[in-house]
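Only one protein chain is missing; all other protein chains are in place.
For clarity, chains are labelled A and B in written order, and residue numbers in each chain start from 1.
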Amino acid sequence: MPPVATLAGASTVLLLFIAGAVLAPWIAVHHPHELASLDLSQSLRPPVGFAGSDWRYPLGTDEQGRDILSGLLYGIRSSLIVALAAVGLALVGGTAAGLVAAGRGGFIDAVLMRLGDIQLAFPAILVAMLIDGVARAVLPGVAQDGRLATLVIIIAIALANWVAYARVVRTAACVELRKDYVAAARLAGARRARIMFAHILPNVIGATLVLASINFATAIMTEATLSFLGVGLPPNSPSLGTMVAIGYDFLFSGEWWLVVLPSLALVALCVSLNLLADRLRDGLDPRLR
Amino acid sequence: MPDALMEIAGLSVGFPSPGGELLAVQDVSLSLRPGEVLGMVGESGAGKSLAGAALAGLLPAPARVLAGTLSIGGERIDMHDGDRMSRLRGTTVSMIFQDPLAALDPLMRVGDQLLETIRRVRRLAPAPARTLAIELLASTGLPEPETQMRRYPHQLSGGMRQRVVIALAMAPGPRILVADEPTTALDVRTQARILALLRGIADEQGVAILVISHDLGVVAAIADRSAVLYAGRIVETGSTATLVHAPKHPYTRGLIDSLASVHARKALLAPIPGSPPHAGALPGGCAFHPRCGDRIERCMFERPPLLRAHGREIACWVAAGDPSDPKR
Partner (left out) sequence: MIAEPTLVRIRGLRKSFALPDTGGPSVWRWAARRPRVAAVAGIDLDILQGECLALVGESGCGKTTLARLVAGLDRPDSGAIEFAPLPAGRRRAPQMVFQDPHASLNPRWSIGRSLAEPIRLGGLASARPAIEERIRMLLEQVGIDPGASDRYPHQFSGGQRQRISIARALAAEPTLLICDEPTSALDVSVQAQILALLDALRRERRLTMLFISHDLAVVRQISDRVAVMREGSILETGETASLFANPAQAYTAELLAAVPDPFAVRRSPASGD
């Protein structure tokens, strides 16, 4: 278990990031969709402390003169929104699937679980890419429209991740269904749907929350990876992954900050999330109840 | 006692908690002679299982022995000493538990588990070990021991499993056997047979047995003497027959009175109100006084020690007829 100091550090980092993401529209110098504010003469300035820097752009600028710090803020914002929505969707969908499978049993249970098993045979990134690719083929506007692309990515990541929730919920629900309080509810006249959602759900939700907190960091990385590979958010939409992709080319010409800073932001975000998720899992340990 | 095989003196077991040390067993002293069966009776939370586990050196962490000495055959051992106690266990002191399924490795054949223990403790070669294993199983009344040895625990019935567990416990040739609720998980006919088996072991092999149970019937079936535990302390000891037919301590009386009987329906079945206290919330004075119909003022403030009266030991101001205290 991490010592208290690490926990405090992780929380602080996360809170700073969240604050930055929330306040981005007010504190960012450059806004991603305001192309008019770009000034090419300011391009490729290094961060403060290095020769040629400008305090107006504390972390430097990119090849189009965009402020890196602004990019980070909007990128984190984007990452958090996508991760939150994707994990939320996976949690809700997976939990529902797990409850239905446990409640119905038989054929429906078998179909759902086998679907999940098949999907688990593929790495999540691959699944997300597949769904994303299909979306691009079917909906031509995805490549350019930031909003549509975001929606597709959210659905893709959610679809890639629902299985774990479904399994955990199904197993926990099967255990609960055997307990006497369920029989008592049936005798009182409760029907299946009521039993599954009013009785069983509160007793199985704990495990899903632990899963979700860990899943959050993976969702962020998945989105970043997809964007890095060019199949995530389009280049003009804010994304840490896209920043890394573009900035990678500039690494060898000396403008290191274009790739290093967004990478560091990703790492810091994911590490602090993982530490907190770890702590949450320990905290929800039934032994301590 | 002149020819006592084993004596425990002043055993106390506690475990740490946010509010300080919780005492689950307090100042328990027992003695056993060879071939004698001693019963320890109490409800949940009385501390009887922990006392038995302490004797076998099997206290689950975080519980630990706070005080107590064990004298076996003249040798004195400090029960704090984890190493000494561990060495005793599995050689001189053996223990059997309530759930035979939990005591047996589900992935190993029954015979192999027995052989493993025999080879470790008796250091025999495979062939004589196998002979001994079959003998041990047969002595517990297990039919067709050679065939059963190849079976897995889940393939045996509850009674057969418990016989295997007893064989395992007897393999090192212990002088003391601690049986914690040995028949609670068994059907009534199987229970009767297992109890007879245990009694037979005491009578024929001179093993001293400590039977721990919440079921007075079980204890009465095989124990010569018994001790009644309440809230971690012994409140009454004596011969089992006397305790059952003429209990003196109010708690013992209440227990006996609240027992249903197959022979007749009782008019009043529930004479003890309330429920047993937890280690963390023990009443002052005598721990039983809030539920006791005989209590006097002294009971609320002064805890009665075990007093010798009526041919046994009783921890009660009123029942022991303490002459210095005016009757209620």
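By definition in this document, a residue touches a chain if its C-beta (ideal position, glycine included) is under 8 Å from a C-beta of that chain, and two chains touch if they have at least 3 such contacts.
Here the structure is a predicted model, which means the values were calculated and not measured.
Across A:8, A:111, A:184 or A:229, the single residue that touches the chain missing here is A:184. Touching the chain that is not shown, out of B:255, B:279, B:292 or B:318: B:255 (per the contact rule at the top). Within the complete assembly, A:202 is the residue of A:105, A:202 or A:230 that touches the hidden chain. Residues of chain B that touch the chain left out of the display are 33, 36, 43-44, 158, 187-189, 191-192, 195, 214-221, 224-225, 238-242, 244-245, 254-256, 258-266, 269-273, 275-276, 311-312. By the touch definition given at the top, chain A reaches the unshown chain through residues 179-181, 183-190, 199, 202-203.
Basically, only the chains that are shown with their structure count from here on.
For the pair chain A and chain B, the distance between C-alpha centroids works out to 56 Å.
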